[in-house]
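All protein chains but one are shown at their positions in the complex.
Read from first to last, the chains carry the letters A and B; within each, the first residue is number 1.
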Amino acid sequence: MTGTVRHPPQRRSATAPLELAELLRVEPLASADAVHVPDPGRLVHQVVLAETFERLGRTGPHALVVLHAEAATGGWSLAAGLHATWERNAAAVVVPRPAMSASSVILAQRLGIALLVIDADPVDTSLALAGQVSAPQAARALRVALCAERLADQTSIRGVLGVLNAELAPAPVALIVGRSVTAGRAAALQERPEHRQVRIEVNGAGGRPWAELVARVPGTTAAAAGHVESLLGLARLPLLAAWAQARLQTSTQAVQERAAFQLLRRLAGDPDSDALPRSRVEPHDVAAPSWASDLGWRVEGTNRAVWIGSAHGAETEPAPELTELVRSAWQRERPDWPIIADADGWVSWQNISADALGSDDPGDDIDDDDTGGADTDGATAMRRVISAVGKVARRHGLVLGIGGAHAGIPGLMRSVEQARLAAHVARDGGPGTVQWFDGVGARATLAWLPRGQIAAVAELSLPDLVAARDRVSLVDTVLTVLDCGGSLSQASTRLGVHRNTVLARVARAKELGLVVDDPNRRLAMHVLCYALATLWKAP
Amino acid sequence: MTSRYVGAVSSVTADDVPALVEGAKFYSPAVGDAGWISMVSWTTELLRRNGPVVLVRPDAVAPQTRAVGLCAIGSGAALADLPPAGDEFALAVREVEHLTRRRAGVVYPLAAATVSALVPLVAAAQLEVPLLDADGMGRTFALIHHTSMHLAGLPIGPLVARGATGESIALSVHAAARADTLLRGGVDSLGGWAALAAYPCTAGQLRTAALPGTVSRLINVGRLLLESGDTEVLIGRLAAVAGCRRIGRGRIVELEHLSRPSDVTIPAHPSSVVIDEVGGHGRLMRLELRSEIVAVFADGALAAAAPDLICLIDVLRGELATLDSLEPGALVDVLVMPADAVWYSAEGLAMVGPASHGIPLDHPRRR
Partner (left out) sequence: MPGRAAPTALVGVSLGPARSHAVVIQNRSVIRSLSVTGPDPAELFARIASEFRRPVAGVVVDIGRLLLERILRQPAELSAVAMIRVVPRAASDPALGRHPDDVIERLITQRFTVPGGHDLFGHELRRLDREALNAVCREIAAHPARCVAVVAAGAGTQPRHEREVADAVQAAVPAARISAAHEFGGQGMAAREATVVLNAALAAAAQDVLDGCERAAQRALPGVPLHIARGDGGWNSSSRLRVLPVLGLGATDALQLRGAAEVAGGDCRVLLRRTPHPVVGDVRRGLVAVRPQVLRDLDTALVVPTATLARAGPEPGSGPAGDVPLVVADGDPDELACIGAAVSRPTAWLDEIAFIESTARLDGVRRDAEARATAIATANGAAPGTADIVEVSTVAVPYSPSGTVRIRVRVAGAPDGAPGSSRAAELPAVTG
């Protein structure tokens, strides 16, 4: 794949010819009936009011031909007019409605010539059009003004991108935050021959780059690229306003996002939900709801979830302040990744498809520590994020779990569960620990043991052991012996103590009730030791 | 059946009438059959009763011989519904003779096509004079001054129109173009058609002013048409005899009426037929109709236009499709045939070219 060549923003001459599509957006042609428009990007060099076929015969290329009088008598005249203008490579034919007929539509399609039907007077129309074509900057200014009005009406990022895409069609426009398409049409990022990209940075508060608007403009309309740039520029403020408005009430937003995430989970047919049967939904069965992109969430394609939880295993919801802290820390690193409070932690995810798209950029230096270059599963990007937030996690007593990469919304929910499991395991490592689900395996089961309750049971059934001063080393030793399948020598090596010490501790533990050589009680003892060990080890 | 080519001097017998009729239809393909029935049987019976009519070229008679042109003016549908009583044509000639105070030695067709090709034959049989093998149009045009005689500077009048009602109108005009204007309302009042006798002149004048051989041509083309039921063979033969060629074959997809503004000078309102070409380039062909097919556009390009003779062949029936029998869905061949060379001169085109039908485009044969 070749990299995108970033074109320096060109200052195009304001007098570059107008495109047909531009004329169609302002009156008088805005209210014309565009019966057939094969190429909206056709340049219009001049306007010809053809009253006679003789005049039609003298028309130069790229003309917008308005038929009138003799040339618009109906019947054959439009057929002949279409043919004559086709021969002369005109940009479009404008015809008064009385001269229109059904067969002319078919002919326009056959000849591939644009055909517009007007109800207004053809002379007035052509005068207005001639004014626009001879002063393209004025026509563009009018169009820009109209567009600015529409942009100002938008209250959401999606709305702003909608206006831009409608206005610049067929050129696609996308809003990129970080490396992912947050809104608009991802096609804007795809390379196409004879097309060029127009990019405009959108700076957030404090002048820091927040996002980028990208439009892919057909090369043939290079002259209009500058115009595209000014329209994109116009969209900056409405975008920022929409963004700011969206972030104004963080707590409101947090609640909103949380609810939205629950909704998404329900959509995926997650077992938490009772709205759908528990059968597993196929990964691609669920279409991304439109509100997801309103929230800036990217869920299509492959996602990898991150679970952030308390290292101390809090069973309750985290405090709102903590949520705020986590959010701000997270958004500093990856503003394009969502961060949502969910049960006893926070969830975020990496949209690998979007990231992969963004990392086409050669200026983006990839840590090829283990992927050998291409970061196809997004693991590298994830590592970079994790290492950046690791400090914050340690400071706030948090651990991180990372799920597998799975497709679609159901896949995302699966990844969330995996990440949460991994985070539970990570608690064993203390604050700042990061655990990948891929590296957890069956041990994940243990993370879910109700250690507090097991300890309570131990207090009743093994009161002597619990009361013993050397209980931690005793439990540790017995656990290690059991872990090593009863081998004292292996256990001594792992614990770094003499074999006799191990033997002595096992004997003392047995006195206090920890019997390890009774096969009937070995599993219970093993579980008990594991629970007590992890519980007592924690600070 | 073997073709007997009609030479320069000959006669027309009752047996020639079917061929003459077929040829007359071919050179004015728009008009339906209905009007023919009475005229054909009458002409046949007259020729049986009075004997063959001598058909003679203008240069084969004495130049001072007086000649009168004849045609049926008005609508074929009206003629069909109100057939002649029988004396209209002969009396029209007699009235012109009275106005010019000269006895006609020959009669000739003003337009050798449609029933107007039979009319002078009828009059010749009744008046017992020869028929000139020449005419003023070589087909039919909409207006009575669209003639080679007018192009040659011969006066149109004095002229007489006689109706089946037994009434007649005599006109003398300063300009030929006025004749049609003055006559049109009168013809409507006579029942929609009338026998017209006009362009009284001499045979010598007609040697240069008329189009020669156009009556015998009808009989020769008519024989071809009668012999063949197969469209392909027919078109091949017509190409050889009449310079006819096929523009395309297609299905009628649309009929549009009053498809463009009409002026009052030319009868029959403008309408259009849209044909979707079958095979070939799959073009969209648009036929502009007046009383005849006046233009063919193929994908918007003018492919043929008046004075070309344009006709449709009904492929299923292997015969001419008249304009009043067109139906959407019918499969037709679009044929075009050049008119007499005189009509492609600047003067000729100005009079009967596409512009005269409101199509101000260069004629395809002049480009």
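Note that in this section a residue touches a chain if its C-beta (ideal position, glycine included) is under 8 Å from a C-beta of that chain, and two chains touch if they have at least 3 such contacts.
Remember, predicted model here, so these are calculated numbers, not experimental data.
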item	value
Touch partners, limited to displayed chains, of the chain removed from view	B
Options B:Ala24, B:Val40 or B:Val107, residue touching the unrepresented chain	B:Val40
Contact residue for the chain not shown (choose from B:Ala78, B:Cys201, B:Ala305 or B:Met351)	B:Ala78
Candidates B:Val17, B:Val93, B:Val106 or B:Ala142 - the one touching the absent chain	B:Ala142
Residue among B:Pro18, B:Gly86 or B:Gly236 that touches the chain left out of view	B:Gly86
Chain B residues touching the omitted chain (full complex)	30-35, 37-38, 40-42, 45-46, 49, 74-78, 80-87, 142, 164-166, 188-189, 191-192, 229-232, 249, 255, 257-258, 262, 264, 266-269, 271, 278, 289-292, 315-319, 323-329, 331
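Quick note on the criterion: only the chains that are shown with their structure count from here on.
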item	value
Chain A and chain B, separation of their C-alpha mean positions in angstrom	77
Footprint of chain B on chain A - complex, ascending	52-54, 70, 73-77, 79-84, 86, 101-103, 106-107, 110-111
Complex interface listing, chain B residues touching chain A	253-254, 256, 259-261, 270, 272, 274, 283-284, 286, 288, 295, 297, 299-302, 358-361
